[in-house]
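Here it is, the structure, as structure tokens.
Note that this complex is displayed minus one protein chain, with the remaining chains in position.
Each chain gets a letter, A, B and C, in the order it is written, and its residues are counted from 1.
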Amino acid sequence: MKLYEFESKEIVARYGIPVPRGRVVDKPEEALQVAKELGAAVLKAQVLVGGRGLAGGIKIVDKPEEALQVAKELLSASIRGERVERILVEEKVCIDRELYISLTVDRAARKLMYLVSEIGGVEIEELAKKYPEKIHKIYVDPNIGYVDYMAREALQALKLPWTLLQDLANIMKGMYKIMIDYDAELVEFNPLAFTCEGKLVALDAKIIIDDNSLYKHPELQKLYGREFSGFERKARELGVGSYVELDGDIGIICNGAGITMMTMDLVYYYGGKPANFLDLGGGVTRERIKKALTLMLSHPRAKVILINIFAGFTKLNEVAQGIVDAVKEVGMKKPLIIRFKGTFAEEGMRILKENGITEVYTELDDAVKMAVELARKM
Amino acid sequence: MKLYEFESKEIVARYGIPVPRGRVVDKPEEALQVAKELGAAVLKAQVLVGGRGLAGGIKIVDKPEEALQVAKELLSASIRGERVERILVEEKVCIDRELYISLTVDRAARKLMYLVSEIGGVEIEELAKKYPEKIHKIYVDPNIGYVDYMAREALQALKLPWTLLQDLANIMKGMYKIMIDYDAELVEFNPLAFTCEGKLVALDAKIIIDDNSLYKHPELQKLYGREFSGFERKARELGVGSYVELDGDIGIICNGAGITMMTMDLVYYYGGKPANFLDLGGGVTRERIKKALTLMLSHPRAKVILINIFAGFTKLNEVAQGIVDAVKEVGMKKPLIIRFKGTFAEEGMRILKENGITEVYTELDDAVKMAVELARKM
Amino acid sequence: MITMGILVNSSTKVLVQGITGRVGSFMTKMMIDYGTKIVAGTTPGKGGGYVHGVPVYNTIYEAVKEQGPIDASVVFVPASIADDAIYEAIDNGIKVIVAITEGIPLHSEIRFINYARTKGVVIVGPNTPGILTVNECNISIMPAFLFKRGSIGIVSRSGTLTFEVAAALAKHGYGVSTAIGIGGDLITGLDFIETYEMFLRDEHTEGIVLIGEIGGDAEERFANYYAKLEPKNKKPVIAILAGKTAPPGKRMGHAGAIISMGMGDYRSKRESLEKVGIPVAETPSQVPLLIERVLGK
Partner (left out) sequence: MITMGILVNSSTKVLVQGITGRVGSFMTKMMIDYGTKIVAGTTPGKGGGYVHGVPVYNTIYEAVKEQGPIDASVVFVPASIADDAIYEAIDNGIKVIVAITEGIPLHSEIRFINYARTKGVVIVGPNTPGILTVNECNISIMPAFLFKRGSIGIVSRSGTLTFEVAAALAKHGYGVSTAIGIGGDLITGLDFIETYEMFLRDEHTEGIVLIGEIGGDAEERFANYYAKLEPKNKKPVIAILAGKTAPPGKRMGHAGAIISMGMGDYRSKRESLEKVGIPVAETPSQVPLLIERVLGK
């Protein structure tokens, strides 16, 4: 789960890492007031999408009075499709150089890793493509954690004076603590400013929390799902599985992340477009498929529903009954194409057919082709 | 550095581990008062030597009034040579079984290790000799630390009911935290009582702190050296090296722990008895040897002083000058036997001889033999 | 019996951690029915009984004391205490640990996986369907009856897609030596390279199907590695990748299936693999055709 910049900075500041003075606001008048307190100010749209700067989400006002108008504009804008509901108003910091530092997970090494670069303010993926030699990596063993020599290596890579060693060490130690205390996947300051006064300040801050650890952090768990769209939120509330909204017209219900993605891919492969990704996970029960299908039958964009269940541990007779339950309850509002394979497939198919559900396949390709064809016709 | 039982229990209680109610006192009247508050009470002499129970250092008073007399006796006693200056007065706990648990360092495995035994109240070394199969070892990786399964293993070894799992887990987790937070070498509860009420209580508690880590714990560092005898304390104040008091009559000054012990051993081997162990450590300076020799010249039991310096990094001309300095300042109160070998040995010997110090040897055996002979004659 | 496959076979003694739970107990029955040597199970505080004839112990220490050394364990305990179970297995000398559990906190995983590696312990998973050496040993929640015995090794980041591929192979007469799910999380105990090296050493495995998906760079790293192998160390590999049409920045079911910070998209993976001569199937039904092509039979 991504945290907003202002949320990240609240945490970061609590760990003794310098951030610009400022406050988050959701009304233009408040923005004006904060700007007056600060003098020259920066107004930053609080959104979770990346590339905010290029999309006009960051504005500088040299005179506080300008803040009212600028805040009005920002608060009525959308950044890459995301509505701006809050802005962070901060003091304008005099910057000598913009640097990059993050603590992240290296999947290949199975370790944490600091990435530092003397070039900050650009997205790290761009930097990695253009100047890979400008990125210095420092691996962190999970069982040892941060060690002071890492700050010395980072200091050299950042080309900072040795007088800043203790400050940088505190920042890096703080990042590591945040990573562990908050079960984060990423703690990133981009840019980390080397200011005209010769100090280090986290100008931007980004924290991503590991979803699997949210149960340990009730205050964060409450926030989970806030960036979800309508159906993503509904699927979550129903507890039917992982749901991702897409822009096509073929509703998809499968069991297992890989097979769900593959089913999406096959829909595209045969010329269709999926409306969603819905992975029911392992051990699909009658109740779960019923809820999932009921949900998808109400999906405004999905013209047909493609259900692909390859059963190992799951019993397809139960799945069939859940499908029948849903259809009986809300009616077969749109065509259902079903593919069953595995445990009790034949019994499941029999149950479906007895209940008037006839588009039932054994082969995945056949089912997908039929779903695409039907959607095209409608 | 060993902590007293009452000090250990203060720490232990702070980590949520149950200990008997009670208070440490240094006057019989206070003991009486505490006993009155508690009813039946246990009075325990606070000493650092082991085997206190067998030596009569623990007394039970079933009527509080008896506490005055018992406390008087304890406070005027010595336990294995150590004066009793305080007693811990505690509630008498009804014990079902006495158990053993400790967290210690396994030198061979280079790990921490819990030792647990269903037999407590006897010294672990005795237990290890008589019933090694009754001791269960659980190794703790320093980079992982305490893990809950360890409590389950310990519970089984202690033959406790599963209802006590959480209590035991809290005790073991607490022991681990104490070990790390206090840089301890040992945290031991012997016995850990399984009470008549079915609870676990640390009846006795022993913590030993790693001397090398004392600098991190100023409140403990202050206490360091309190169990030292007069000369041990003086040597420490002078900063001349490691000093251990022995009961013979040949004063010993060397550089290096191994060679100092070996010199002691040789003194015995040739029929003498060393008065002390004094290891000056590496890089002996003129000042350090001067202080050390001055100290030993004032030693009441040492009849002769044997100095054995094998110089690598040390310069023997400087050492010789330090010896001469000491003799000039306080006089050659007792015979000096000196063995020099290594860096600038010849120059050192020349300096000594020029200053009237003539018992100077190249071979260790010769020097030791002479020291033993001289001591015997005096 | 001639043994075949990697990591587990007919002589592997298996312990079930969390054997008295609903899933643990059900899967124990399935594994026993397949012929897997389940010698013991654990559930703290419930020792002393039996589940499907398997003795239940309170601790692995006790299980090993009574049953002798145990080769592998399978973990069916909840995510919040899975790490504890895994440490218990590692510290009691178990060398292959199949962590079925989904949803284990990331930093726990990083810690126990690194610890396991320093001890020479293989963690299969977490968040894996498990491992199956056909007709020999099933430590998985896979529908083992779908797998025909044969000479194809399957290494996969996915569960159900593995079944799909196995079924497609069987339909064309291809059997499987071992099928292993390396897990769907951000961090896994095994990667494609390490698993390939095991298949390389297994003389019964003639070709390998790599089932990848978006997220991370395990497929790209495998391609780089494969390209540098000497011909004598090359067994034919074909791949299939899920998530060609997944949008960036969204977690697709698996914690590890996400295109983030410009890394982990389908195209990069596919190009890397094809560049080094590993054909990539577009659909599961193409897998046996590609296998036929690379094996030349």
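The working rule: a residue touches a chain if its C-beta (ideal position, glycine included) is under 8 Å from a C-beta of that chain, and two chains touch if they have at least 3 such contacts.
Note that the coordinates shown come from a computational prediction; the quantities given were computed from them, not determined experimentally.
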- Message: From the list B:Tyr15, B:Trp162 or B:Phe310, pick the residue that touches the absent chain.
- Response: B:Phe310
- Which one, B:Gly16, B:Gly56 or B:Pro142, makes contact with the chain that was left out? B:Pro142
- Checked against the full complex, the residue among B:Lys216, B:Lys328 or B:Lys353 that touches the missing chain is B:Lys216
- For the chain that's not shown, point to the residue among B:Pro132, B:Pro218, B:Gly258 or B:Pro300 touching it. B:Gly258
- Item | Interface with the undisplayed chain - residues on chain B | 50, 105, 107-108, 110-112, 123-126, 128-129, 141-143, 179-180, 183, 185, 210-213, 215-216, 241-242, 244, 246, 254-262, 264-269, 274, 277, 279, 281-283, 310-313, 341-343, 363-365
- Item | In chain A, positions touching the absent partner | 139, 141, 143-144, 147-149, 152-153, 156, 162, 165
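Note that only the chains that are shown with their structure count from here on.
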- Item | Centroid-based (C-alpha) most distant chain relative to chain B | A
- Set A-C beside B-C; more C-beta pairs touch across A-C
- Note on the structure: Here the gap between chain A and chain B, centre to centre from mean Cα coordinates and rounded to Å, is 57
- chain A and chain C: spacing of chain centres that average the CA atoms, whole Å: 27
- Item | Centroid spacing, where centroids are CA-atom means, of chain B and chain C in whole angstrom | 53
- Item | Overlap residues in chain A, where contacts from two or more other chains coincide | 143
- Message: Going by the contact rule already set, what residues in chain C reach two or more other chains?
- Response: 111, 115
